[in-house]
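Dumping the structure here so I can ask a few things about it.
Every protein chain except one is present and positioned as in the full complex.
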Amino acid sequence: MRTAEIAHLLKLEWQLDRRQKHAWGSMALYVVSTIYVCYQGVRHLFDIPTWNALFWIILLFAAFNALGRSFQRENTGRQLYLYTLASPRSVVLARTIYNGVTMGVLSLLSLGAYALFIGSSPMNDARLDIFLLVVVVGGIGFALVLTLISALAARAGNGVGLMAILGFPIVLPMLLSVMKASKLALDGLGWDVTGKYVLWLILIDLITVVLAWLLFPYLWRD
Amino acid sequence: MKGWWWKLLSVVLLLYVVIVGLGTPLGPALVHVSIDRIAPGPVSLEATGYNTHFAENTPDVWLENDGQRLCATEVKALSDVQLSATFIVPEGFRTNLTSLWAWDPQDGTIVLREAFFTEGLGTGIAEDSCLISDAPRAGFSFPNRSILNETIRNLFFHVPMWFTMMVLMTIAFWQSLVVLRTGDLAADSKALSAVDVSLLFAALGLITGSFWARATWGDWWTTDPKLNGAAVTVLIYAAYLILRGSVPDPHKRARLAAIYNIFAYVLMMVFIMVLPRLTDSLHPGSGGNPAFNQYDLDSSLRAVFYPAVSGWILLGVWAYTLHQRTARLRSIYDEANDR
Partner (left out) sequence: MKLTIVKPLTIVMALLALPMSTFAASSAPSWLQETMFASGKINTVVMVVSVVLIGIAIWMFALDRRLGKLERRAKDQRHTGQD
């Protein structure tokens, strides 16, 4: 595991995604259309808990959709090529970082679209700095957990359906704490209350990365 | 049969738990009083006890409000569990919640906290000079807590289910590590056995917890962090079984299942350890709940609780070895068939 190698792999990811722009487009389209469907159902939401819960559920499904592809598109040829070139730990770290950044950006975009359609009044009294941090950390957290799960599901050869089954119970604890933290931030509570939740979320993120780093080599070799 | 002693030990421990856990009487308590508010002037009331012995020695009865005591002017025992008492309530109690106390040599001091809403508040009453004994009672019994009452015995049949489940999941985790290190299919079969049996104990824990919750918290299911943890745990291991079902190749199945198990186990442990500390829980150890506190598990409960935990864990491990031996036999026959 070398930083140069990881940087190289990250560049490779970026170039591949740029070549097939529809990947980005489909992610954004998925989020926007989900939000639009919700908008048709509920119009504007003014109740903070409901607004908060709906946002995180949308983001969760967006994460499943975006990350489901993460290892699916790997055809055997390219995987074999990567396998001979790079160490598996570099591959998983690069992929995790890439997915984390993608989800961090995607969660902010989702928040924008969500506020536009469903209404932004619950954010009026919020501590915006904490709330945005929780949204980004939460989105990144989903990405980190689901990266390994996505690889696992792809290896089991049973696509997105299996990924939902495997990923949901593992993401659930994170979802519960992230919902709680963001609700506290929306209520306008400061660091003294939300701080421990944010720390806890960052802790899970770190543990997840360490686990992925430790376990991925066993998944990668065949 | 080698190594039979711990199986015998588990049976002996559980026998002890059933006999002592169900046979020990609950300590005496006041459970009900006929009126729920008192005002200055003469007040007479009837109080109901549980496992009390009012008829043998008429108890002393008094009220207490913010540390100030008021003794009954007249006490009559109607039966072992029923007494009537009369008070002349003066004006001037400091707070609006008054508790009812009683003492007799056989039952010791018993109390019904916050029994009355109090009217005619002031800056305090003239202290009574009545003599009150608070000599403790003798004898072995379980504490009689309000709301919990007899269900405190469930401590020996509900909580150890989770301990056993955790031990079995830890075995599965360990075997999964072995699978990744050596690629040994036997270890994979052991992990599967441990998960299978741990799900039995998880189911028992959920169902028994449901009954207990209904009797104490008034609902079959609550959104308590401990319950969320239990639900997540069951979902994770159900997913583990589904993952196994969807991979046909045994070596690949063993490896993928082991990776998922390790990943899920570590995250679950972190979740179970940390999250209840972040949020309020109805379960022991958090503020404002009607259950008992971890730290006031008194010695009589401990004398049964620890044997119960060890007995159930041993039984769980025993069930796991039986499951494992059956699985091994089956794989032997499968191999013989293939040949």
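The chains carry the letters A and B, assigned in the order they are written, with residues numbered from 1 in each.
As a working rule, a residue touches a chain if its C-beta (ideal position, glycine included) is under 8 Å from a C-beta of that chain, and two chains touch if they have at least 3 such contacts.
For clarity, every value in this text was computed on a predicted model and none was experimentally measured.
Trainee: With touch as defined up top, name the shown chains that contact the chain not shown.
Mentor: B
Trainee: From the listed residues B:26, B:111 or B:132, report the one that touches the chain absent from this view.
Mentor: Touching the chain that is not displayed is residue B:26.
Trainee: So which of B:99, B:151, B:222 or B:300 would be touching the chain we can't see?
Mentor: Residue touching the chain left out of view: B:151.
Trainee: Of B:24, B:44, B:68 or B:208, which residue touches the hidden chain?
Mentor: Final answer for the missing-chain contact: B:208.
Trainee: Residue by residue, what part of chain B touches the chain that was omitted?
Mentor: Where chain B meets the chain not shown: residues 18, 22, 26, 31, 50, 144, 148-151, 153-154, 157-158, 161, 197, 200, 203-204, 207-208, 211-212, 214-216, 319, 322-323, 326, 329-330, 333, 336-337.
The working rule: only the chains that are shown with their structure count from here on.
Trainee: What's the distance between the Cα centroids of chain A and chain B, rounded to whole Å?
Mentor: About 38 Å, centre to centre.
Trainee: Using the touch rule from the top, collect the residues of chain B that touch chain A in their complex.
Mentor: 180, 228-229, 232, 235-236, 238-239, 242-243, 246-247, 252, 255-256, 258-260, 262-264, 266-268, 270-271, 274-275, 278-279
Trainee: Per the contact definition, I'd like the list of chain A residues that touch chain B in the complex.
Mentor: My answer: residues 145, 148-149, 152, 155-158, 162, 165-166, 168-170, 172-173, 176-177, 180, 196-197, 200, 203-204, 207-208, 211-212, 215, 218-219, 222.
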